[in-house]
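Removed: one protein chain of the complex. Kept in place: all other protein chains.
Naming follows writing order (A and B), and every chain is counted from residue 1.
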Amino acid sequence: MATEATGGGLEFHPMDQFVVKPLFGGTDVHWWTPTNVTLWLALTALASIALLVLGTRGRAVVPNRAQSVAEMAYGLVHKMIEDIAGKDGLQYFPYVLTLFMFICFGNMLGLVPTAFTVTSHIAVTGVLAMAVFIGVTVIGFVKNGSHFLELFWIKSAPLAVRPILAVIEVISYFVRPLSLSIRLAGNMIAGHAVIKVFAGFAAIAAVAPVAILAVVGMYAFEVLVAFVQAYVFTILTCVYLKDALHPSH
Amino acid sequence: MFSLLQEAATHAVEHSEGEIVGHDAAHGTDAAAYGADAAGHAEAAGLPQLDLTTFGNQIFWLVVTLVVLYLVLSRVALPRIAAVLSDRQGAITGDLMAAEEFKQKARAAEAAYDKALADARTEAQSIVAQNRAEIQAELDAAIAKADAEIAARTAEAEGRLREIRASSDVSAREVAREVTAQLVASFGGNADAASVDAAVDARMKGAVQ
């Protein structure tokens, strides 16, 4: 399996970019060790704070560019929750906006060359998705009590098929965190790995121009994907929130 | 075909094939360090995402990041943006209300102008009517005066005419009576005064009218 790598000078290490390394030397990764994950998580948080806090420090009625973008992000998420989960979903707005800003900036900063993509790790996206899943389940039971279980017992269906539908609904309910986390991480892994593979092909002079064009195209596509995945994660969070707040419809 | 370094490292431990070891060495010290690291952990998988030893680290720092980000956003950023947006909304509605007020004022001013114009027009019309009435009255008075004068003069003239006619009637009768008496006398008749008078009256009737 290593024959190509040693043979033609082609070296593909598309997964090396995802390796977690301690920042200050050493090899052991303890739970408290500052690693490249720590660095890029911090940069993600700082970028979000820079946009939403520093960008709006003018408090201008007529906004400048940074404030416009901050207000656009605010308006996007605010409208999303209001449209999908309803007015009573707005009390969870800060958390949903935190998720959106974190994922969006995590994806975008991951596209900086030599950067580490925090959202490409199952550990990170899994925690995000489990937080949404557990939070939504708790909210559903706190707000609706046992009526929350009506989410799985579809009253509009004929009685005979309701048990089958209930099984399907329960399965799809528990697949939610899995699909949320794997969708996000999978998109990030796939995009970055594909860019790396195309970059590896650039070592062959004959196909280098094609490879470089492909890298440029993939990069543009990945910028789009970075935003769309943050959007999708947030919108699915809103949909789940709607299920928790109004399980009967 | 992907040839992953860490796989190479684990395989190197198992097989010690010359080719794979050479490949490992070709990747440099950094990669070799990772390979050794990956091989060092029993549960280390080929994919960095599935390396369970780093999960605790990632989850810990992720939770720290999320909590910090959540606190900063919910305490600082969101109230500020909400305030800015509601300020802007307030400014917009305030401006709209001011515009509406100005529009009302303009409408009131236009109505007042129209009213003043209508008032002036009616006043002008009443003045014109009044003047016309005065002139008419003067004219009527003058006409009446003139009519009266004319009537008076006419009456005077008629009186004089009647006088003249009466006097001429009387004198004509005298003349006719004398002439008749003389004629009768010259013809040798002796006419008494009474029959002459009757004859003259009978003749004169219808002649002098």
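Note that in this section a contact is a pair of C-beta atoms (placed from the backbone, for glycine too) under 8 Å apart; a residue touches a chain by one contact, two chains touch by 3 or more.
We take it that contacts and distances are computed from a predicted model.
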Missing subunit (named according to UniProt) among the choices "ATP synthase subunit c", "Thiol:disulfide interchange protein DsbD", "SDR family NAD(P)-dependent oxidoreductase" or "TRAP transporter large permease protein": "ATP synthase subunit c"
Partners of the unshown chain among those that are drawn: A, B
Contacting the left-out chain in the complete assembly, out of A:L46, A:L111, A:M130 or A:A190: A:A190
Missing-partner contacts on chain A, residue numbers: 1, 15, 80, 83-84, 179, 182-183, 186-187, 189-190, 228, 231-232, 235-236, 239
Where the unshown chain meets chain B, residue by residue: 1-2, 4, 7, 45-47, 49-50
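Following the convention adopted for this analysis, only the chains that are shown with their structure count from here on.
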Where chain A and chain B are represented by their mean Cα positions, the distance between them in whole Å: 58
Sites on chain B touched by chain A in the complex: 1-5, 7-8, 19-20, 22-23, 26-27, 31, 33-34, 36-37, 40, 46-51, 53-66, 68-70, 72-74, 76-78, 80-85, 87-88, 91
Residues on chain A engaged by chain B in the complex (per definition of touch): 1-6, 11-16, 18-21, 27, 29-33, 35, 37-38, 41-42, 44-45, 48-49, 52-53, 56, 59-61, 63, 67, 70-71, 74-75, 93-95, 97-98, 101-102, 118, 120-124, 127-128, 131, 185, 189
